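Of the protein chains in this complex, all but one are displayed in their positions.
A, B, C and D are the chain letters, set down in written order, and residue numbers restart from 1 in every chain.
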Amino acid sequence: MILRSRPSGFRLFFIFRGSVLSQITGVLLVNIALATLVTWTHGDIYNHKITLTAIPFTLIGLPLAIFLGFRNTAAYDRYCEGRKLWGEIVLQNRNFARQCLTLVEHAGPLTPEAGLGDVRVRMIVRTIAFSHALRHLLRDTDAVSELKPLLVPQEWQKISTVSNIPDYLMHQMGRDLRLCMDEKRLDGCLAAAIDMSMSSITAAAAACERIKSTPIPFSYTLMLHRTAYLYCFLLPFGLVDTIGFMTPFVVGIVAYTFFGLDALGDEIEEPFGHSPNDLALDAICRGIEINLRDAIGDKHDLKPLLPVNYCLM
Amino acid sequence: MILRSRPSGFRLFFIFRGSVLSQITGVLLVNIALATLVTWTHGDIYNHKITLTAIPFTLIGLPLAIFLGFRNTAAYDRYCEGRKLWGEIVLQNRNFARQCLTLVEHAGPLTPEAGLGDVRVRMIVRTIAFSHALRHLLRDTDAVSELKPLLVPQEWQKISTVSNIPDYLMHQMGRDLRLCMDEKRLDGCLAAAIDMSMSSITAAAAACERIKSTPIPFSYTLMLHRTAYLYCFLLPFGLVDTIGFMTPFVVGIVAYTFFGLDALGDEIEEPFGHSPNDLALDAICRGIEINLRDAIGDKHDLKPLLPVNYCLM
Amino acid sequence: MILRSRPSGFRLFFIFRGSVLSQITGVLLVNIALATLVTWTHGDIYNHKITLTAIPFTLIGLPLAIFLGFRNTAAYDRYCEGRKLWGEIVLQNRNFARQCLTLVEHAGPLTPEAGLGDVRVRMIVRTIAFSHALRHLLRDTDAVSELKPLLVPQEWQKISTVSNIPDYLMHQMGRDLRLCMDEKRLDGCLAAAIDMSMSSITAAAAACERIKSTPIPFSYTLMLHRTAYLYCFLLPFGLVDTIGFMTPFVVGIVAYTFFGLDALGDEIEEPFGHSPNDLALDAICRGIEINLRDAIGDKHDLKPLLPVNYCLM
Amino acid sequence: MILRSRPSGFRLFFIFRGSVLSQITGVLLVNIALATLVTWTHGDIYNHKITLTAIPFTLIGLPLAIFLGFRNTAAYDRYCEGRKLWGEIVLQNRNFARQCLTLVEHAGPLTPEAGLGDVRVRMIVRTIAFSHALRHLLRDTDAVSELKPLLVPQEWQKISTVSNIPDYLMHQMGRDLRLCMDEKRLDGCLAAAIDMSMSSITAAAAACERIKSTPIPFSYTLMLHRTAYLYCFLLPFGLVDTIGFMTPFVVGIVAYTFFGLDALGDEIEEPFGHSPNDLALDAICRGIEINLRDAIGDKHDLKPLLPVNYCLM
Partner (left out) sequence: MILRSRPSGFRLFFIFRGSVLSQITGVLLVNIALATLVTWTHGDIYNHKITLTAIPFTLIGLPLAIFLGFRNTAAYDRYCEGRKLWGEIVLQNRNFARQCLTLVEHAGPLTPEAGLGDVRVRMIVRTIAFSHALRHLLRDTDAVSELKPLLVPQEWQKISTVSNIPDYLMHQMGRDLRLCMDEKRLDGCLAAAIDMSMSSITAAAAACERIKSTPIPFSYTLMLHRTAYLYCFLLPFGLVDTIGFMTPFVVGIVAYTFFGLDALGDEIEEPFGHSPNDLALDAICRGIEINLRDAIGDKHDLKPLLPVNYCLM
């Protein structure tokens, strides 16, 4: 996620980090080169004058606007939903921690020495592990090593063998909840309340997996790309008779906005990746870990992550 | 559901799988042939010059844009809702399994030998059956044979006689819940929590049935088709005087986007079918089965489904 | 609700059932006649040439597009909300039936002989009555005769005297719930769960009443109609100088889409009526009745309603 | 709220009630007068010909369409939200009444003589008072006199001294709930269920207050007005060279739609007022009172409010 204040005025034109220019440089240059060639030859190819006035572009512009507007909104909705889901995870983790600490009847206050032996600490630290595991799952990276200090040994050994680590952790959570009930430290109503927080965390995780596994239907992407390409590459023929040597410049602007909007859509459509406009999952997970470690009174020296080169991962 | 990374640049134009080109080839060819004919005759039919400038198309473009944009959004919303509902089913199945395993008081741990005789196993395996049954219901295929290993014999015999199998299974679930309460393995509060998960699964299933049984009002489809057809088939007369021999080409592009958008809308409007852009219900149900069998410690050798020729069913 | 598969190609133009053509034939013919007259006279009225180029129509097109798009979306939202609310009623009825049958402690299994004397049967059959009553309320038809076999005699006599039958039935439901609690067949938590299902049914019914009693603000409808009428009736003057004898044809297409969209909006804006594009409430209520009668093991010979002449009521 | 069926055809043009014409007559006449003047002088002012073709209007039309569409949607959303909130109040009042009558254990049936001395009656009648008080709060009118028969004397004396009457009434409701619990007429679970209904009513009331106290940001309104005014007042200069003596007519139509849409937005943006397109709060509150008085078996002769001159207040 790119975090920077907006520079004013003409300095806007000299920012590259966070613009999507790097992804579209190639096709943009080809397009401008074509426009220059068309301008040079006045639209003649082998002595055949290609006449395209602005009218076809107004007509094709209609479905193109529908495609672009639609896909843009759909991609941004996915981005926002992804962000909200992680916000939900942050929140439910806080609620869950508060509930573990206050609703579970306890013999004495938390002591740092007890560590994962205290069921309340074990459950809270396991939600930290849950967040990290989910992040790795969504980014297709390996979670096992990072989770070692957060789980009891037998749990940690188990996770390398299961297909869905967050799901497994949540089952373990359920087992600890059962334990509390068996030990009469929790009555049914309060257990149901804690169980509801667990369901909410599971829900957010499942929705993240859904976003990851279900892209916007491929046919949209395909039709949008095709239409945008045809539009931009035919555009010089439509403009050259009217605006002459300004053609490559105008084509460049139009192509920049179309290809740029398209490339940006590609980035945020799958918001859990590593590209600059994706969500800052590392920072969110760090924030969860700090929150929860503070809640159990753990001494730690974790600091919130800060943007590097305006970019927070 | 089509899963493939987007090919870059001009390779985009040589993808057929997942484009909707196959559905619209016929009408597209007729349209281009007409445009060619019009170009050839310069718009004269029996010596009557049909004069249509671009203006009528700008005017008709207005309601057409409203129709297309509206229907596209409506169809995609149905697709997304369908996907979310199945995501909800996946999720609530996980929650339900966790609750069965942890909230129901049990004499001992799960043993594979007990099989469907153990009420916890029976309930969890029945949710697997529920998913499969719902999928078959939505796709109008026969569920009975697939459900045999997942149900106790008398239940399985019953399902061929009931009108709505998922609904019947949920009633059986309720009966088992009652059983647990009668055996004092569950107090009222926890039973209410489990009952709420069951209600959520039922809710998602009912919403899927609603989507299946209530199409977008037929009149929209009809008006959209008529307007799009008239627009595309009249277009050559409007363009031929301005852009000459480029007419068939431009008409082809416009018609491709309009008919394509329309055909795609048809596909995803009813997202539970078997066409390439529909939801991958087979894969989702397989995922549920793997999840839940893992949860009850069942030894199985099910693998997640993989896309075949980029297409996940 | 019209249920038919989309005919392909040019057969589209010969469908009348489900098109809104019948509602707009009059105004469309007047409009085309005017356009023909204008073409004949070349736009001269009493030797005053009315000059209107396409420009005014582009300008008026702006607010018209906003009106049309807005009203279309607003009307469709009402339609979808109406459908979802009835989906919710279907669902909550199923949940409610499951809860009555399983959460209420019972001495023995359901027997057909007990009939409405068994509180579980009485409550479930009363929800069938609730659906029918709500349907009649929304359609301004008389519910009393249809409800006779579904209620105990004194209840049935009472309903002809109350202002809101569904509301009264829900109060009776509450009384039976109280009865179960007094007889200790239900503890507080489970009663709260059943009460929540009743609240959900009441909520959906209240929302249906809200949709029925609150139309889209009349001023929108008025402004939209006026603008659309002015647009279409002035259009011939704007087109005749450019496209000559094609004017009536183009005016006909534009007017068909505008008036058609408007008439369709009128139909689905109030989705509980009897027009072809309205919701199939008869079929939904029949479905509920079959579901619930199956649930209580009642022998019946009800069949789901089928479309007549493509139209499901 | 205006309730009338849509008149067909040309009678549409002779409706004034419910059109927003009265609010915009002034500015519309000025605009048409200017257009007439411009037509008369052919756009010359002191011998300087003001040349504005249609092009600037197409360009300004772009942001104007965004403004108008946006504000229209935002205003209508507020209107719909307001309506839904009152629907929620209606609903939760019904649920609350059902819960009071059935979940609270009672010694005997309701008797009319007991009046507000019976806690169930007192709570239900107080919700009637709540609705009236909220309506008065939203409309900045005085609630005190209307509430006298609905509250016990000491409560009624108190309300003239509190800042937020509905909030105070809800606290009193909480006190009565506590009373029921202290008298063991309600267990914790059922009290929580009733408390949830009270929270829902409070939620709807708080959301109404939010809508009232937070208008659409003033800057939007300001920019929209300025752009629309400039557009309409400059329009004659852009049209006069093309369409001559039709200019005032076309300007009149365009201005009517723009100013009308704007004025309508103003009305429904704050949906709790007294203008014709606002919500019929009087009728809704009357409906609640009839519902709840029926529920407690009170003899009353209240009738639902009916529209006066097509307008329901």
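Note that in this section a contact is a pair of C-beta atoms (placed from the backbone, for glycine too) under 8 Å apart; a residue touches a chain by one contact, two chains touch by 3 or more.
Quick caveat, the model's predicted, so the values are computed rather than measured.
K.L.:
Which is it among A:152, A:179 or A:254 that touches the chain not included here?
P.N.:
Considering the complete complex, A:254 is the one touching the chain left out.
K.L.:
Tell me which of A:151, A:211 or A:295 is the one touching the absent chain.
P.N.:
A:295
K.L.:
For the chain that's not shown, point to the residue among D:111, D:141 or D:199 touching it.
P.N.:
D:199
K.L.:
Please identify which residue in A:25, A:111 or A:242 touches the non-displayed chain.
P.N.:
Candidates A:25, A:111 or A:242; residue touching the omitted chain: A:242.
K.L.:
By the contact criterion defined above, which parts of chain A meet the unshown chain? Give residue numbers in ascending order.
P.N.:
Chain A touches the chain not shown through residues 1-4, 6, 9-10, 12-13, 15, 18-20, 54, 57-58, 61, 64-65, 68-69, 72-73, 76, 79, 83-84, 87, 90-91, 94-95, 98-99, 101-103, 187-190, 192-193, 197, 235, 239, 242-244, 246, 250, 253-254, 256-258, 260-261, 264, 267-268, 277, 279, 290-291, 294-295.
K.L.:
Using the document's contact rule, name the residues of chain D that touch the chain not shown here.
P.N.:
26-27, 50-53, 55-56, 58-60, 62-67, 69-70, 74, 162-164, 167-168, 170-171, 174-175, 177-178, 181, 187-189, 191-192, 195-196, 198-199, 202-203, 206-207, 209-210, 214-215, 217-223, 225-227, 229-230, 266
In this text, only the chains that are shown with their structure count from here on.
K.L.:
If you take the chains that touch chain A and keep only those that also touch chain B, what is left?
P.N.:
Touching chain A as well as chain B, we find no chain at all.
K.L.:
Among all the other chains, which ones are in touch with both chain A and chain D?
P.N.:
none
K.L.:
Could you put a whole-Å number on the gap between the CA centroids of chain B and chain D?
P.N.:
The mean C-alpha positions of chain B and chain D differ by 39 Å.
K.L.:
Where the CA atoms of chain B average out and where those of chain C average out, how many Å apart are those spots?
P.N.:
24
K.L.:
Would you pick out the residues of chain C that each touch at least 2 other chains?
P.N.:
Answer for chain C, listing residues that touch two or more other chains: 58, 64-65, 69, 187-189, 192.
K.L.:
Going by the touch rule set out above, what shape does the chain contact graph take here: line, ring, star, complete or other?
P.N.:
line
K.L.:
Any two chains that touch count here, so list every such pair.
P.N.:
According to the stated criterion, the contacting chain pairs are A-B, B-C, C-D.
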